[in-house]
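Have a look at the structure that comes next, please.
Removed: one protein chain of the complex. Kept in place: all other protein chains.
Order of writing sets the labels: A and B. Residues in every chain begin at 1.
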Amino acid sequence: MGRGSLATRVLGGTAGLLLAAGLYLGLVVVPPDAVQGDVQRIMYVHVPSIVTAYIAFFVVFCTSILYLWKRDLRFDAVAVSSAEIGVVFTGITLATGMIWGKPTWGVWWTWDARLTLTAILFTIYVGYLMLRAFAEEPLAGARYGAVLAILGFLDIPLNHLAVYWWRTLHQPSSILRPGGPSVASDMLLPLAMNFAGLVLLSTYFLVERVRLERLRHRTAEVRLTRGRRG
Amino acid sequence: MVAELLRRTWAMTWKDVTVELRARERINAMLFFAALVLFIFNFALGPDRETLREVAPGLLWLAFLFTGMLGLGRSFQAERENECFEELLLTPGDRESIFFGKLAGNILFMVTAEALILPLFGILYNLDIWGLLPSLALVAFLGTVGFSAIGTLLAAMTAHLRAREVMLPLLLFPLTVPVILGSVRATEAILAGGGLSEVSHWLKLLGGFDVIFLVVCPLAFEFVLEE
Partner (left out) sequence: MGNWGFVGLAYGLALVVLVGYLVFLKGRLRGAGEELAALEQESGRRTR
């Protein structure tokens, strides 16, 4: 009961191996950036973790819609779990972004568009987790959570619009820009490696976190039936 | 169909306004709080007129939003305290009319408070805003609609939570960032005497946000008010 299945452990192990390889590539093999120097190596963690976080929040959005539609608590379990993992990766993104910002811009924090957006994202989903923790009744909590998650995800493009109109200081996303990747090809390998590693790691986290949610549901069920009998 | 929805919405709003006119619980607290906030800003910022002019749009919206928050927090409290949520659900017709009715009441209370804050702000801080009042009122209204739409939805949700007083602002402010940002920038452009094109740029954005929230929030409200 305490350990995951064999497949889960293989998943976790593969994630660890990929991340170790990505770490070695990013820190040792790849030469420092021509302009930014060694600090640029932080990007190999920063960029994959924000993409992973967005994927996690997209999963929350989809499973929340599915929950409201099918009313199956398994969807809700995935939603809560994925939200928690998304918050962890958003936190890593914020922290590494600030650490990169200090030597690059001279300040830990600036209200540039993308940092601001990531901070807003963080507060929305921390609020989501608090809502889940404070719900008096589990089913109502699941419903409110789903509503908030859908609203929060739809809020992301609006935030983008408002914040980008407000200020655009940050270098534009270099990989996602139309016209192909502009980063040197030897930088792509550690990025891809870490990205694959973090996605696998978050899948592993998700499987384990959903298992926790199921254990809690079962405990609540046993309590309920016992209460009825006693 | 539409007439029916309007009639039910009006009934809901009328109920809230009548209760408010009798008890004066919400609006008195909001007005007094608004005055206090303006008062406190003075101590926080000192008497320097120049700094004040620069941060005026932000201050104005802080006063609007905090006062609005106070009202939103109370909007489902009466139903909760008197255990009338079930009766609310028994009202015939669409849930949307409950949402729009509550929303109209919330907007009304917030606009009333803003109608006090705006001139008081001009007087206390010696800002020449009198010629700009119509355009400022328009921005205030657009911002209030978007803020209240999400606020009404979240207030219905947080009424059933533990620690509901803290949870409403914690959920509301992150979600309303686009509206807040748009409103503050539009106000800034107006106070700076910016041309109509610069202001209308933000007004269009605000209007767009309002439309989106006015479509999404009533739909989401159906799921909040269940059972």
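Rule of thumb we're sticking to: a contact is a pair of C-beta atoms (placed from the backbone, for glycine too) under 8 Å apart; a residue touches a chain by one contact, two chains touch by 3 or more.
Because the structure is predicted, anything quoted here is derived from the model rather than measured.
Interchain touches from the omitted chain, evaluated on the whole complex, reach A.
For the options A:64, A:96 or A:116, the residue in contact with the chain missing from this view is A:96. Hidden from this view is one chain, which touches subunit A at 1-2, 23, 27, 37-39, 41-42, 45-46, 49, 88, 91-92, 95-96, 99-100, 102-103, 201, 205, 208-209, 211-212, 215-216, 218-219, 222-223, 225-226.
Throughout what follows, only the chains that are shown with their structure count from here on.
One simple way to say how far apart two chains are is to compare their mean CA positions; for subunit A and subunit B this gives 32 Å. Subunit B meets subunit A in the complex at residues 150, 153-154, 157, 160-163, 167, 170-171, 173-175, 177-178, 181-182, 185, 201-202, 205, 209, 212, 216-217, 220, 223-224, 226-227.
Of all the residues in subunit A, the ones that touch subunit B in their complex are 68, 120, 123-124, 127, 130-131, 134-137, 140, 143-144, 146-148, 150-152, 154-155, 158-159, 161-163, 165-166.
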